[in-house]
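Dumping the structure here so I can ask a few things about it.
A protein chain is absent from this complex, but the other protein chains hold their places.
For chain A:
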């Protein structure tokens, strides 16, 4: 499947009122949220071969011209990268792991720019 065209093309088919571009953008960014990944894992999607292939396909978001549309680029791309690993796909079902990821993410959010200051 080819990545959808970036916004601008008006004749894109719509799914529930949204283009494939919009839906996939939303999905990739939502996957920055560890709890959402846990939700996906709990629905057995992360062990589904089709979904794994889809995750591989979604990596087009890490390249131009798509990358500039991400408004949560850090967590979204990091998690997309991690999701390519089978171990991560298995581990994310654990609530402790999700919690650790969340805490780590929150800590990093506050600390990364403080390090630059000092």
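One rule holds in what follows: contacts are C-beta pairs under 8 Å (C-beta built on N, C-alpha and C of every residue); 3 or more make two chains touch, one makes a residue touch a chain; residues count from 1.
In the analysis below, contacts and distances are computed from a predicted model.
The unshown chain of the complex is recorded in UniProt as "Mediator of RNA polymerase II transcription subunit 4", chosen from "Dynein light chain", "Mediator of RNA polymerase II transcription subunit 4", "Vacuolar protein sorting-associated protein 51 homolog" or "UBC core domain-containing protein".
For the chain missing from the display, the contacting residue among A:56, A:86 or A:111 is A:111, taking the whole complex into account. The chain that is not drawn here is touched, among residues A:7, A:74 or A:95, by A:74. In the full complex, chain A touches the omitted chain through residues 13-18, 22-23, 26-27, 29-30, 32-36, 63-64, 68, 70-76, 105-111, 113-114.
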